[in-house]
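Only a single protein chain was left out; the remaining protein chains are all shown in position.
Chain naming follows the written order as A, B and C, and within any one chain the residues start at number 1.
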Amino acid sequence: MEKIIKAGIIGGSGFTGLELIKILSMHKYVKFNFVTSRTYKNQAVSEVFPSYQDRNNEKLIFVEKPDESNLNEVDIIFLCLPPHKSMEYLMDIYNFINFKIIDVGSDFRLKDPEDYRYWYGIDHVMKDRLSEFVYGLPEINKEEIKKSNYIANPGCYPTSVLLGLAPVLKGGVDIENIYIDSKSGITGAGRKYAEKYLFTNTENNFYAYSTSGHRHTGEIEQEIKNMSGKELKIVFTPHLLPLSRGIFTSIYCKVKKSKKNSCAKEKIYILFKEFCEGLPFVKFTGNEIPQLKDVIGTNMCMVGFNFDERTETLKIFSAIDNLVKGAAGQAVQNMNLMMGFNEEEGLNLNGLFS
Amino acid sequence: MEKIIKAGIIGGSGFTGLELIKILSMHKYVKFNFVTSRTYKNQAVSEVFPSYQDRNNEKLIFVEKPDESNLNEVDIIFLCLPPHKSMEYLMDIYNFINFKIIDVGSDFRLKDPEDYRYWYGIDHVMKDRLSEFVYGLPEINKEEIKKSNYIANPGCYPTSVLLGLAPVLKGGVDIENIYIDSKSGITGAGRKYAEKYLFTNTENNFYAYSTSGHRHTGEIEQEIKNMSGKELKIVFTPHLLPLSRGIFTSIYCKVKKSKKNSCAKEKIYILFKEFCEGLPFVKFTGNEIPQLKDVIGTNMCMVGFNFDERTETLKIFSAIDNLVKGAAGQAVQNMNLMMGFNEEEGLNLNGLFS
Amino acid sequence: MEKIIKAGIIGGSGFTGLELIKILSMHKYVKFNFVTSRTYKNQAVSEVFPSYQDRNNEKLIFVEKPDESNLNEVDIIFLCLPPHKSMEYLMDIYNFINFKIIDVGSDFRLKDPEDYRYWYGIDHVMKDRLSEFVYGLPEINKEEIKKSNYIANPGCYPTSVLLGLAPVLKGGVDIENIYIDSKSGITGAGRKYAEKYLFTNTENNFYAYSTSGHRHTGEIEQEIKNMSGKELKIVFTPHLLPLSRGIFTSIYCKVKKSKKNSCAKEKIYILFKEFCEGLPFVKFTGNEIPQLKDVIGTNMCMVGFNFDERTETLKIFSAIDNLVKGAAGQAVQNMNLMMGFNEEEGLNLNGLFS
Partner (left out) sequence: MEKIIKAGIIGGSGFTGLELIKILSMHKYVKFNFVTSRTYKNQAVSEVFPSYQDRNNEKLIFVEKPDESNLNEVDIIFLCLPPHKSMEYLMDIYNFINFKIIDVGSDFRLKDPEDYRYWYGIDHVMKDRLSEFVYGLPEINKEEIKKSNYIANPGCYPTSVLLGLAPVLKGGVDIENIYIDSKSGITGAGRKYAEKYLFTNTENNFYAYSTSGHRHTGEIEQEIKNMSGKELKIVFTPHLLPLSRGIFTSIYCKVKKSKKNSCAKEKIYILFKEFCEGLPFVKFTGNEIPQLKDVIGTNMCMVGFNFDERTETLKIFSAIDNLVKGAAGQAVQNMNLMMGFNEEEGLNLNGLFS
């Protein structure tokens, strides 16, 4: 007999929460226990967001918040909340928790409370619990994730960066400096009614933002250290693309000259190939550069590279859908691992464009 | 035990063929027997079109054409070919066929060979077989489809038009004139390397085409007659939208004044509601007008209407994804009915935009 | 010696007001006396909207409102205000006016106060002055405009519709019914921070709105009567395109059968050709349908047609930039005529796309 689990979603009407609803609705082994939305409470998901299709003539209804019986029944809860809100929510209920948690938000990613204060501007309110949340990048931490009850789901930019860097950092390539230029679709900013997210301000437009330091920088540096054992300060700059979904990241690595690096291009090729082998959601495209359209709507991260001999510079390029592999899809991938399902369950999604 | 059928696709690298591959790859009860492409023969689908995700580490490979054993084994074949090519293909093999056929192309939709010659400019080469192909609009011909071995899958524009008109035509509303203004995404034109399909000629652009008479006019008039019993000449004009996928159709019907039509708005509301009840892939939005983004990537047709009392004009609006409900999704819906599967099997697709 | 006039703009920070600033800034014979904006008062236009280029190192500054000396000096004032606001503004100052006025808004277009109440929902507050405002469609009312001090600048949709219909209505073609399907870019809705104008709600989207009756219907019917002498009720439906600028209008006219209409296509061709001859801002494209991209950024209206013999239906297609020929450009064209300048002065704008 098949195991069906009960899932709850806190914050189901943002871009990430809705994407999670859509993915989970097609998962063979998941049933919704509750999905919350303050704005749309008591309304059907499919009425508010008609791109969501009801299943079996059952309307999924947003509730304001789970009641006690929900919290008793549920096997796993996904938190899709803005910065600071996940820890506030968990503070209240933490002692009564019988379920697994995946925080799709940003509160439990940084393990050092000082880092949290530096990048998020306030004190963390659950400092002593930070270490209980495993950083949920399955391609790096699969075994830990399987054993964990609490997951901090990685940020969208860090996912695109770390999956590009992992092969060379874990492979021991000696890198001096890392310059990261990321470009994201508008959904990365959340559903906000501000001038800059209007169609007329986005179409035919492109620009950099948070140029003095984006919060995801700290998360990337923490995980670089975990992968390579070295402290490396990176330069990270996000930009806004005139499209809805997707992140394309260009990474420039100054490689230290050494005997080890002769034939760098071939060696790096092998490192990428070996790292990606067997990973269902990372596809190595070699020296062909991945295209953003190919990953939109999928849980795939595509990674390619080139090596500029003139400047001893390794160029790595990665592409993901920020709402899938960069958020909701990765959360489901983590859930699959935690629950003992096949890692790919419910995530064999084809892209829409070709 | 579950029944697994073997499917073949002739013409798998066009927009429609690829979409069919993507949808069938997620269908519980279908296995590919073969998928053809002359241009990409012997290449993996996922290499040519990286937005397609291989399943279970099995690469699906394009073949030039099916061999005899394929044709012996296969349960159903989908033809995704340009005008005239389906009948040419079937001419050669027709007498040996043991499988069901869904022609996603346009060769078997018009039942009168004179109509075919008028709208397609050449003589039909399988005139005596035209009647064997059931017009595959499940919302109208469900029972016939279930019993049929051969299906002519409707055109994208006709699907959007007929599902909008069916409630009132079948409901007996007396209509004098019908003006249809359809707007389609670029994929409707197929994958062609012509100036007009370049990004620079499409972005920030919009225009009408085939204004002296589009081929789908004949198909629409044929089915209007089938639904209403009346011959009605329609005015149909297609336009190109600056987006990839989707058709939005606006239909203006001059309603004959009569006692029957008093309280027209309310009566028409009821006709729509009753028609759509129980249909898994037609959603009635009332006087709220459907939005194209809500159906992109789904097999849903959304239909809304308004009644302009000043001019006794009924305005009907429908939205579909031209590649799904307008082509590949509808073909799978027909296959489900022919094969005795649940009509919705493999088609509960959520949209990508919200 | 050349005559330089002084112009003032009330409402310079909306899409139309800003477009007017941009066009007038390149006009040889115009100097700004003042440009108002409540939101951005005391800020430079080029700081708020960097796409505006300052001239001769002089910064144009938004003021909250003109002072008395401005109103004494100015030769012409453009009102770029939302519905009801133009008449409220003029009520206060009307008796002291020494300058010409072009109301780019909608308050003085409808000449019958009953029509105004029907379509705009409130009573007009300057009923007795309505007749003093000439309807500023230069292709129809050129001589009246030249002699006028007050102009009601046509709406964007009516401009696209009336320039398409004028050749046949003035040419005496007998038309029974008119169905108008217009598609507009997002700037037509004004600069509003609402969900439906977000990039994510507009990209990959298309839909009809105001389907029970859009205000511009009354304006179109009024001018159809002025051109043809007949009262005709039209069916008009606007739609939103996923692009910033431009209106494409499709008009379907049921032509009355009569001896006069034999050889309809040729006769209509001649009517269009003769009407457009000598008009600097209407270009007849024959049976080639105009493309929206060709008019974006220009003051041109492109018009083409086809005649469907099967249904005795005349199809007319027109394309304009809603912010130029549909608003600010047409206002400048009217100013040129009122001031005795060359009609084309400052309006020989090339489009950006090709």
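Things worth noting here:
Criterion: a residue touches a chain if its C-beta (ideal position, glycine included) is under 8 Å from a C-beta of that chain, and two chains touch if they have at least 3 such contacts.
Worth saying up front: this structure is predicted, and the values here are computed from it rather than measured.
Of the candidate positions C:Pro66, C:Gly213, C:Gly297 or C:Gly326, contact with the hidden chain is made by C:Gly297.
Touching the missing chain, out of A:Lys233, A:Lys256 or A:Lys273, is residue A:Lys233. Per the touch definition above, the residue from C:Ile97, C:Met126, C:Leu232 or C:Leu349 contacting the chain not shown is C:Leu349. Of the residues in chain C, those that touch the hidden partner chain are 15, 18, 22, 25-26, 49-53, 55, 244-245, 283, 285, 290-291, 293-298, 300, 302, 348-354. Even with one chain removed from view, chain B keeps its contact list with that chain: residues 15, 186-187, 191, 193-195, 197-204, 242-244. Not every partner is drawn; the one left out touches chain A at residues 177, 179, 181, 183, 200-201, 203-209, 211-213, 233-235, 237, 239, 241-246, 248, 250, 252, 254, 287, 289-293, 296, 306, 308, 310-311, 313, 315, 317, 319, 353-354.
The rule we apply is simple: only the chains that are shown with their structure count from here on.
Among the remaining chains, those touching chain B and also chain C are A. Closest to the protein's overall CA centre, chain by chain, comes B.
Per-chain CA centroids place chain B at a distance of 39 Å from chain C.
A separation of 36 Å divides the Cα centre of chain A from that of chain B. Residue positions 244-245, 290-291, 293, 296, 353-354 of chain B are each in touch with at least two other chains.
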